[in-house]
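Worksheet: one structure, shown below.
One protein chain omitted, others in place.
Which chain is which? They are A and B, in the order written, and residues in each are numbered from 1.
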Amino acid sequence: MHPGCGERGSAIVSDDFVPIDPGRPVVDAELVKKTARLARLELIDEEVEALVHHMERILDMVETLRSVQIPDGLETQGEARTETVSRLRNDESAVDGQPGGPRDAESIGKNAPDWRDGTFVTPRVLG
Amino acid sequence: MSWQTVVGLEIHAQMATRSKMFCSCRRETGVDPNHNICPVCSGWPGALPVINEAAVRYAIRAAICLDCTIQRESRFDRKNYFYPDLPKGYQISQFYRPYALGGAISFEREDATAGRLPLVRIHMEEDAGKTIHSADGTSRIDLNRCSSPLLEIVTEPLEMSGIEAASCVRSLRDLLRWVGVTDGDMEKGNLRCDVNVSVRPDASAELGTRTELKNLNSFVSIQRSVEVESKRQIEVLEKGGTIRQETRLWDQDLEVTEEMRSKEDSPDYRYFPEPDLPVVVIEQQDIDRERQSLPELPAERFRRLVDDLGLDPKEASPILARRENCDFFFALLEAGLSAASASNWFRGEVLRHLNDRSERIDQYPLAAEAIASVVKAVEEDRISVGKGREILQQALDEQRDPSEILSESGEQISDHSALVGWVTSVMSENPGAVNKIKSGDSKPMGFLMGQLMKASGGQAHPRLAQELLQKMIEQD
Partner (left out) sequence: MSSPQQYPPREATVQEALQWISDGRCSSHDLVSRYLDFLETEGKELGAVVETFETEALAAAKLSDKRREQSELLGPLDGIPFTAKMNITTAVGTTDASSSMLVGFKAGEDATVVRRLLAGGAVLVGKTSCDEFAMGATNETSCHGVVANPWDRSRVPGGSSGGAAALAGSHGWAFHLGSDTGGSIRLPAAFCSATGFKPTWGRVSRRGLIAFGSSLDQIGPIARDASDCALVLDCIEGADPLDSTSLHQLDESRDPIEKVALVSEGFGPGIDDSIREAVRAAAEQMEQHGVEITEVSLPQLHAANACYQVIATAEASSNLARYDGIHVGNRVAADDLQLLYEKSRRAGFGVEVRRRILLGTFVLSAGYRDAYYSRAQAVRDLIREGVDHALEQVDALLLPVSPFAPFPIGERIDDPIALYACDILTVTANLAGVPALALPCGFDEAGLPIGMQLMGARGSDRRLLQLGQQWQQWTAHHRDLPVGSPS
């Protein structure tokens, strides 16, 4: 049986993890639109309401997260725990044709929606 | 009212590795667009990053040179934003746990005292590609540069002038270039600098609101933009206004800072740890190994040049501009020259030649030993300074070894009887000039010397000949 959280005396103290509880955020059209902009997803008016509703239900479901007791000072690594340490790659260009090696521009370009003169083409980028 | 300008720097240095940060594409410039790309740096589905070990080593080197504290464990994070030259839609960087903290850049203040700009942190990250505006109204994306390895160096804010800010960046650049971490060429874009500027009434006041200046691609623009922006801020504040925290673009031609047109003032990067890369571990032995492989650093060499060899600090600085320069200088010493001679001839001949042609020491064709032999001939009075310079120039023009040319050309003749012979013949051929000199007019002296040098085939020792000529005219 998992003994619960009281036995984690050895947890490392972290400066940046402070459990915040702002209360369940208000989900409204404004929030959904703002999030959609951040994600570069076009929204049409008709779907905003459904999305507000969906987000609310998801956040309700996700409320259980708040009910979990996080022990004081539990540092969340925030990354998937893994037994591996980064293995580094030699500083060499891979041999042509080797898996994971460089490709010629055309083979990359032909999967691009607009490829001309050996470049990816976009509408004028400002700023 | 006197104001203090406070500057903080964010410098990006591209590391001089052979391949990119997370893939094995070659890192090179001057090739066709998209010449060096692959699924990883192009952000294709299914591709995963793998860290370049040389980038980590160079990062360790940089941190050692800058006296940072290297963290045993650091992590990569994703910085999420949309931009066409960022194909994954995120940049892999280090946000929460950079590999190096603290440290400092040593620089020279305007009053020649030593300055110290503390660092906040250094971290590794990947570069983005390039967006080129095309004549047909579109933009074109070139991913050659995308995912090249970068070091981002972030400094604390410090009171300093525009000149000093440029000096800081130059010192940092010189140091990183010295140890081979970066090519550091601002014009080629492998060293980029953003500057944060604020002003305050005096050192005891709180830091003022800062603005961030971008688009600085030379030391001059760093200096001028700081000067112009701090002046702008002071004017605003003196009129009772407030400074808005914002990013401003430097306009090199008009010498003004301008508001950026972009609407996103503070983008939300939604940082989170990169799940495709486990922790990076840097052990003490990795640090020790890099430390041992470092060449003697500029500070130590400066000490040697100035304290041990007695050079003036102003002379030392062009020698220290590049490690290769310094190596050449020490080769001259090793070939037997004194510090003073080596310094004079190195700056006067070698650097002058290189600067005229905007070349670097590795393009200089003459060997240090060969130059030294010519210099020694001058110092031993076997040839004149002018002759020495001539020989070196001839060597460069004809692409020959100067010591060869030296042995071909006669040495200057100091033999008293030979000199007497020439002086006598010149005096007898030019009685009018001699009389003029005797009556107090020294102007013809130059003419007579010219004749004497002609008569001697250029080989008369100029100083001795002139002294003798003078004496013999007086005695005439």
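Observations on the structure shown:
Operating definition for what follows: contacts are C-beta pairs under 8 Å (C-beta built on N, C-alpha and C of every residue); 3 or more make two chains touch, one makes a residue touch a chain.
Source: prediction; values computed, not measured.
Counting contacts over the entire complex, the absent chain touches A, B. Touching the chain that is not shown, out of B:P118, B:G241 or B:P275: B:P275 (per the contact rule at the top).
Annotation: of A:D28, A:E63, A:E92 or A:D117, A:E63 touches the absent chain (contact as defined above).
Remark: the residues of chain A touching the chain excluded from display are 1-3, 5, 17-22, 25, 31-32, 35-36, 38-43, 51, 54-55, 57-58, 61-68, 70, 74, 76-84, 86-87, 89, 99-100, 103, 107-108, 110-114, 120, 122-126. Annotation for chain B: contacts to the undisplayed chain at residues 39, 42-51, 78, 80, 82, 84, 87-90, 139, 141, 143, 268, 270-272, 275-278.
Operating definition for what follows: only the chains that are shown with their structure count from here on.
As a whole-number value, the distance joining the C-alpha centres of chain A and chain B reads 41 Å. Remark: chain B residues 17-19, 23-26, 32-40, 42, 44, 50-56, 75, 82-84, 96, 131-134, 137-143, 260-262, 268, 270, 272-275, 277-281 touch chain A in the complex. Taken in their complex, chain A has these residues touching chain B: 16, 38, 40, 77-80, 82, 84-94, 100-103, 105, 108-109, 111, 116-127.
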